[in-house]
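On to chain A.
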Amino acid sequence: MTLELVLQCIGAVFLLGGSFFCIVGGIGLVRLPTFYTRCHAAGVTDSAGAAGVLVGLAFVSTPLVAFKLVTVLAFVWLTSVASTHALVKAAHARGVRVMNTPRLDWTIPPPAPDDGEVDPSTPPSDLGPHLSGEEA
Partner candidate 1 sequence: MIANLWHYGLVVVLMMTGLYIVIAKRNYVKKMMGLAIFQTSVIMLYVTMGKVTGGTPPIFVQNDDGTLTEGIVYSNPLPMVLMLTAIVVGVATMAVGLALVVRIKEAYGTVEDDLVTELNREDEARRHLSAAAQPIKESKS
Partner candidate 2 sequence: MEEAITIALFALLLVMAMVIGRERNLFSAAMLTGIFSLISAGLFTALDAVDVAFTEAAVGAGISTVLILATLALTDHHEAHDRLHPSKVNWKAVGVVTLTGVALLYGTVDMPAFGVADAPIHEGVAKHYIDHSFEEIGIPNVVTAVLASYRGYDTFGELGVIFVAGLGVALLLGAGAPSITSEHPHLPQKSRAPYVREMPVVRVVTKALLPFILLFALYVQAHGDFGPGGGFQAGVIFAAGLVLYGLVWGPTALERFARHRIVERATAIGLLLYGGVGVATMAVGGNFLEYGVLTPEHPQHGQHYGIFLVELGVGITVSAVMLVIYYVFAARNVSPTRSSAPVTLPPPPMSEDAS
């Protein structure tokens, strides 16, 4: 069946593309310097990665399963976007700032270079120690 083969090829391309975006997003999640940039990386895996993988799978499935896949994709898109939005808003409200000026990041040698995001001018200690993140 040539049609089946064509669909499989398209599906494979989508799948591999999705996998690529997943890995790229994952690397970004680890390597990017500040919280907001990492949010962007996670967004890549949640939107492009999920879309690639699920649409790729939908090309090689029966219509019912394809429908379910599209439902899952719609669900993931809605919820992950909403929760990332709420997360960024909460982080901004709690004083996580985009302090990514090269001067700050490269001249001070902290134990971990990512540590300087919580704005020291607004210490979050008034609402409990759980918000101040990692101490080490």
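The rule is short, and it goes like this: a contact is a pair of C-beta atoms (placed from the backbone, for glycine too) under 8 Å apart; a residue touches a chain by one contact, two chains touch by 3 or more; residues count from 1.
On the choice of candidates, all candidates are chains of the complex that A comes from, given by their letters.
Remember, predicted model here, so these are calculated numbers, not experimental data.
With chain A as reference and 1 or 2 as options, the touching candidate in the complex turns out to be 2.
Interface residues of chain A facing candidate 2 in the complex, by the touch rule stated above, are 75, 78-79, 81-83, 85-86, 89, 128-130, 133-135.
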